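Only a portion of the chains appears, each positioned as in the full assembly.
We just call them A, B and C in the order they show up, numbering each chain from 1.
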Amino acid sequence: MRPSGRKLDEMRAVSIDTNVTKHAEGSCLIRMGDTHVLCAATVEERVPPFLKGSGLGWVTAEYGMLPRATTTRMRREATAGKQGGRTVEIQRLIGRSLRAGVDRVAMGERQITVDCDVLQADGGTRCASITGGWLALRLAVNKLMKAGDIKTDPLIAPVTAVSCGLYAGQPVLDLDYAEDSEAGVDGNFILRGDGRMIEIQMSAEGATFSRAEMDQLVGLAEKGTGELVDAVQAAAKG
Amino acid sequence: MRPSGRKLDEMRAVSIDTNVTKHAEGSCLIRMGDTHVLCAATVEERVPPFLKGSGLGWVTAEYGMLPRATTTRMRREATAGKQGGRTVEIQRLIGRSLRAGVDRVAMGERQITVDCDVLQADGGTRCASITGGWLALRLAVNKLMKAGDIKTDPLIAPVTAVSCGLYAGQPVLDLDYAEDSEAGVDGNFILRGDGRMIEIQMSAEGATFSRAEMDQLVGLAEKGTGELVDAVQAAAKG
Amino acid sequence: MRPSGRKLDEMRAVSIDTNVTKHAEGSCLIRMGDTHVLCAATVEERVPPFLKGSGLGWVTAEYGMLPRATTTRMRREATAGKQGGRTVEIQRLIGRSLRAGVDRVAMGERQITVDCDVLQADGGTRCASITGGWLALRLAVNKLMKAGDIKTDPLIAPVTAVSCGLYAGQPVLDLDYAEDSEAGVDGNFILRGDGRMIEIQMSAEGATFSRAEMDQLVGLAEKGTGELVDAVQAAAKG
């Protein structure tokens, strides 16, 4: 029934390469099916003004898409002169989600910026960015710990994300673009590896949903993020 | 336990004035406690380019806050040269939510823009904007129906919204600013008068949440939006 | 002869509510007929860089209009990405006019920002903003004096403003929108309660004017601002 032939609760194939750029403190290329995102973490020994002297660390994120990551070419945001509303929403979500997986006291007063750049898009780019972004963060933190700059691991548990939705009336896991563009209800679920929930965004796009359907989608998300936790932990070990 | 002395599942006092500006096709001033939002609906006999000739209507929204609506003065967005990320997120949410309550075929090929401007803020401005925005929309549609421009009522059921969150570890309904700024988890729930869900946004702000807590917050939201449906229906009747 | 039936030298009804927002140090809602402006004064214990260490205070103003304050909806300036030329002109005028009523030594090295936001427009919004803005300033200064932060009253006399013009060839006082859009000559007159003139702007819009007509308009303005001085002084006393 799904355009890809997947089962209702089946994720796309996940493939991850780590340390893909020589400059970033942590980086990975995450592929969830045909969605490919390059995530790079930058460590800086400074924090935003509102945190100066607080002893707390800061994690932030930026999101971008290459103009031809999509079926038809999109206008480059640098040319348009600003980031679009969708971009701003996504990068705020990524940053907020990653921070929920960090002990900012243990991290120390420094900033890590996670850049998530979509090289190829096929649905679920914000979820792939969060999952890959956490891995880039993990690798950067490993480097800081190895160097002795951080003593206690500030990362509580992996932060991963998956989209679920109602497609042709059925709850499905990990929507690709063909499904996403037709889905009446679309949700993004960001969970932590210890089972705690970080963010849930469920949104009607034409259809609405009942409380029972909400529960089904949450269930699928718990399954999917569980699999992603295994994937990023394996990748982090190399 | 709540700073306002309210019970955990108690809303703030809601008060609504309708037709508060002489120019708009529909308007209201909604007060949820000390949060005051002026909502104005503008009808135009044109639609965005992507809908031309489709026979479908369009509902969109814009959101703003007067500089001194808040405790300390905020920079005017027109002076800053752009709407902030928070503003963009909120106005996209308002538009999306209202559209989920509209039969866009019955509405006909026209556009209604709902402006929500916060005169005074005390938490929950986006929810008050959705609820008040729906009422402005209702009044504008009434005018179109009375004039015979629309034959069948395109509004399916009232769209209302309320925030719930975990404050001091307890699930509470309709957070005011004192609660909102301390809450570890904050959610916005947009429901339709027929019990269908339109959008759920739950977000960790420091704390995370369990699935059981999620369920409690959804329950509070169902209670709160029920009360708001009664309020806007009463106001619409005048 | 006037669309409203008023006499040539008759002002619109003026109505003023004070302390209309709970956050601002001083505020009022001024209504000159169907023109409604919300004025809010914010006190900050800092001055612009060019005044640091001078011992002088600073008064500045910002002006805005809700998108549907007007007959047809105007584009929101925050969306357009900048304030229009008309807005910039008006807010510079408001700030300049208010400063002419202030003893900046007595005020002390602090800044008061007066936000004038038009909720509903029917001509004369800049004049209503100045008059209401002065009242918001008066209330904020009263608060500072009550707290002992200012010893000597820095406000010299009320600053009020009115528009006059040639409508259908006749000099008329306090133009409303119906008159303003037809007037061949339009002037804004800002006077101080002690009879001194602060700013005169007379401008041909299609017609021109003779020196005799100029004198007639100045005379009307003296009458109108006199009435406004009484109104704001009464409102300030509560």
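By our rule, contacts are C-beta pairs under 8 Å (C-beta built on N, C-alpha and C of every residue); 3 or more make two chains touch, one makes a residue touch a chain.
What you are looking at is a predicted structure, and each value in this text was computed from that prediction instead of being measured.
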item	value
Copy count for the complete homomeric assembly [3 present here]	6
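Here is the rule we use: only the chains that are shown with their structure count from here on.
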item	value
Path length in steps (a step moves to a chain that is touched) from subunit A to subunit C	2
Copies subunit B and subunit A - interface residue numbers shared by over half, same or different	same
Cα superposition angle of subunit B on its copy subunit C, in degrees to the nearest 5	180
Separation of mean Cα positions, subunit C and subunit A [Å, integer]	51
Distance between the centres, which are taken as Cα means, of subunit C and subunit B, whole angstrom	33
Subunit A and subunit B: spacing of chain centres that average the CA atoms, whole Å	28
Residues within subunit B bordering two or more other chains	82
Subunit A to subunit B touching residues, read off their complex	82, 85, 88-89, 92, 96, 100, 192, 195-206, 208-211, 214, 218, 222
In the complex with subunit C, residue positions of subunit B that touch it	21-24, 27, 34, 38, 40, 42, 44, 62, 64, 66-71, 73, 76-83, 87, 113, 115, 117, 119-120
